[in-house]
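What you see is the complex with one protein chain gone and the rest in place.
Per-chain residue numbering starts at 1, and chain names A and B are given in the order in which the chains are listed.
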Amino acid sequence: MKKTLALVLAILMVLALVACTPAGATNPSTPAQSGTTTEQSGGTTEQKNDQPAQQTSGGELAGTYDITVWCADNIVDLTKKQIEDFNASNTDGIVINATVEPVGEGDAATQIVVDVEAGGDIFCFAQDQFARLVQAGALSKLGVAAAEMVKANNDPDSVAAVSLDGDLYAYPLTADNGYFMYYDKSVVKEEHLGSLEDILADCEAANKYFAFETNTSAWYLASWFFATGCKSDWTTDSDGNFTAVNDTFNSPEGIIACKGMKKLLDSKANLSASDGAAFASNAAVVVTGTWAYSTVAEILGDNLGAAPLPSFTVDGKTYHLGSFNGFKLLGVKPQADPVKAAAVNKLAQYLTGEKAQLERFEAVAWGPSNLADLQLDAVKNHPAISAVMAQKEFATPQGQIHGSWWNIAKVIGDDVAAATDDAGLQKALDNYKEKIDALFGLTGYIFVGAWCNWDNADASMLMKEADGVLTLTLDVPESDYMGGRIVVAGEWGTDYGYNQVTTGKELLNPDMDPSLGNNGDNNIVFAAAGNYTVTCNLTTGEITIVKN
Amino acid sequence: MAKENNSMQRHMGMRAANAISNTLIYILLIVISVIWLIPFVFILLQSLRVESTWQVGYVVPRQWGFDNYVRLLSTNFPKWYLNTLIMALVTAVLQTVIVLCMSYTLSRFRFKMRKPLMQFMLILGMFPGMLTMIILYRVLKDLGMTQANAVPGLILVYVASSGMGYYVSKGFFDTIPKSLDEAARVDGATRAQVLYKIILPLAKPIVIYTILTAFMGPWGDFVFARYISMGTAAGMNVAVGLNNWLNLDQIGNNYTMFCAGGVVVAIPVTILFMCLQRYYVEGVTGGAVKG
Partner (left out) sequence: MKHYSDLEYLKLSKWQRFGYRVASFFAGIPKAIWNFIKRIGLLLKTIALVVANEAKDIWSTFVQGDWKTKVSYLVMGFGCLARGQILRGLLFLLFELVFIGYMVVTGVYWLRMLPSLGIQGPMKEYNAIYDTYVTTYHDNSFKILLYGVLTLFFIIAFLYTWRANVKQNKLAEQILRAGKKLKSGKDDLRSLVDDQFHKTLLALPMTGIIVFTVLPIVFMILVAFTNYDGAHDGYNNNLFTWVGWKNFNTMLNWSSGNKTYSATFGEVLTWTLIWAFFATFSNYFLGMLVAMMINKKGIRLKKLWRTVLVMTIAIPQFISLLYVSKMFAKNGLINLFLLDHGLIQQGHELPFWENPTWARITVILINIWIGIPYLMLIATGILMNIPADLYESAKIDGASGWQQYTKITLPYMLFITGPYLLTSFTSNMNNFNVIFLLTGGGPTNAALSTAAGNVGHTDLLITWLFKITTGEEAQYYLASVVGIMVFVVIAVISLVVYNFLPSIKNEEDFQ
């Protein structure tokens, strides 16, 4: 029979389709509720509130809320218990009915970015995912009271870790996401602990490994550069986009760091690993964090030692190895319902509060970020926590770092290992710097001047960055074809597209047909011959062209 | 006489050469078998290790026991196992039906759209399937088949596009003489009767081959299943669940349990394979070569 089946199937498909009505079609933007003001300007819009603090905690929160909580496997049971405690103790009448799912801190961001809606209402994540999650719209901004509370009760560095452009987006959960050194007391002598060279000699003598993930992880590799005072500070805008970097890895200090690193990389004891179980596979030293404590304690038993990282000596001067001092954070997914949002935030505050952090420390030895907890003797005396705290003196707070940096920086390790002399080390850093610059070529603006056709694009005329402003001076030659042109374009391949040239239109070549003057799509400015300075403000995206 | 002697010697020589080559082959086969079995034996040994739960630098446990298997029961593993088993069984049935429909039709019927259809599917098959998971996730989400309901969702995805994998079984059907069908048609059988009464009984190897491959799929899928279950333990299959135990914060506690889980997962598939190996070989050689 002709077509009958096709028809039946098509109908079935249609029925399925009709069932899924579009969200946007039927409910246009809900009218603003009382106490709410909205400001629309296309794309993500945000309302700015000037005097919020007086009106807080006005709403009634009593009720039952079904939510999902994502946390690490080893605290699932504890978190369930803590939520019950919260239900019993809170004075607002909030009853949380939570499903607690084991999703590791590393995984949470990767999963939630795929589909924020399906992610946990509350989820734990590691600090390096923070900017990415803000950018993905997966973190809800903290209310005024909550922000005050976090600032008052937590380690200042941990507050910085959850801040973006002055606003807070998450709650600090631990302050122990840094690394230090576990060692086997039977191999490494106590008196050698301060010196990298001595520890390496001990390891080599015992045919054991010094495990430090220098070759394959930028997080660990940065330790060497921080030791000599290099830094890599990144600036973001309020959407989580990176706008500028102050990076001094490529410097004389950077070369010293590379020389120190080479001592480890050239040693036969070098092992690029960071798992606690490496002790079971011939390692005598492992540089890793508190999360490995239980494994290491079981393997080494009485031989367990934990200490801050050692110092290394280059040209007679010693440098204490630095580290990243990071945090585990707890985030709340954006909610549509203000009542539920408030209730979930209350729970988040409880879960990151003094009592909950202490319980977590006692159960799984996670180092608290809460100031009161940090004063407790039990916390101070824990071998791993005390080591991470001792290392903290030399650590750099892990601010917001561009996602690509981790990939760019980690190859320094291999480059240094391959280098045979100082020139090789310098080349490793040059490569690094070039890529960091290219990265900002990607997010900044490439200036392509004075074209006559699309072929003579000169990508080498990269604008120079200083204080968040890109500048370039150039000559526009006389041109017989449509006049000289200045083209300012975001580089191909970035989603920045083309920011419009906002000022400088007066420079248009007067002989040009005005309709061609400023091509709406391509920020091409048809300029008369002469010398021009073009600046681009990276924060505002404004481009200015001035004739000199 | 001399000639006969010569041939005798040659014969003896050949037998000697044959014996040598057979010995060599035995040695090679033993070496190969050892290499092939080492990882499995090692995984098995890890799973029986009691004294520690992380990766170690030695193979033979110092303390033997089934502790890891017992511990498995107190985790979500039984749920994952059940999920996977359901997926494997349902997929095996439905996928076999679909693949057989597709391949039988393309092998036996000559209709206008047949060639274009086959070319179209050949072209579709050239796109990497990896990317489509983003959109399949959304489609399943709109149908309410993600997270805790991932099992029906995954079955749907495994089964829905399985028609694309018709090559092997079409190749097999091609080897069954067409004259059989024609004879039956002359006797008044409908096309459907021809399929049920004549072709299917002959196609036992390929049916079993298809069931076997379909059954094995869900056990190893960790990329797509991870997407669909989206952090919800109740909707995970064994591969996703076990893989989570290798996360940095869990590997120290769960590594030996991971190995134990691996062994338990391997059991049904291995048993099936051992029993049905003959059909598998017949199916794959009847089909793959013509594909």
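In this text, a contact is a pair of C-beta atoms (placed from the backbone, for glycine too) under 8 Å apart; a residue touches a chain by one contact, two chains touch by 3 or more.
Source: prediction; values computed, not measured.
Undergrad: Which candidate, A:76, A:95 or A:116, sits in contact with the chain we can't see?
TA: A:116
Undergrad: In the full complex, which of A:209, A:319 or A:350 touches the chain missing from this view?
TA: With A:209, A:319 or A:350 as choices, the missing chain is touched by A:209.
Undergrad: In the full complex, which bits of chain B touch the chain not displayed? Write them out.
TA: Touching the chain left out of view, chain B contributes residues 18, 21-22, 25-26, 28-29, 32-33, 35-37, 39-40, 42-43, 55, 57, 59, 98-99, 101-102, 104-105, 109, 111, 121-124, 126-128, 130-132, 134-136, 138-139, 156-157, 159-164, 167, 171, 174-175, 178, 190-192, 195, 216, 219-220, 222-223, 238-239, 242-243, 246, 258-259, 262, 265-266, 269-270, 272-274, 277, 280-282, 284-286, 288-291.
Undergrad: Please output the residues of chain A touching the missing chain, sorted low to high.
TA: That gives, for chain A, the contact residues 1-11, 13-15, 17-18, 20-25, 28-30, 32-38, 40, 42-49, 52, 55-59, 61, 110, 113-114, 116-117, 132, 135-138, 140-146, 204, 207, 209, 211, 215-216, 239-241, 267-273, 278, 281-283, 334-339, 341-342, 345, 403-404, 406-408, 410-411, 414-415, 431, 435, 438-439, 441, 454, 457-460, 491-493, 495, 497.
Basically, only the chains that are shown with their structure count from here on.
Undergrad: Measuring from the mean C-alpha position of chain A to the mean C-alpha position of chain B, what distance in angstrom results?
TA: Chain A and chain B have C-alpha centres separated by 41 Å.
Undergrad: Which residues, counting only chain A, touch chain B once they are in their complex?
TA: It is residues 16, 20, 70, 72-74, 101-108, 111, 114-115, 118-120, 275-277, 280-282, 291-292, 294-295, 298-299 of chain A that touch chain B.
Undergrad: In the complex formed with chain A, which residues of chain B make contact?
TA: Result: residues 52, 54-57, 134, 137-138, 141-143, 146-147, 227, 230-233, 244-245, 247-253, 255 of chain B touch chain A.
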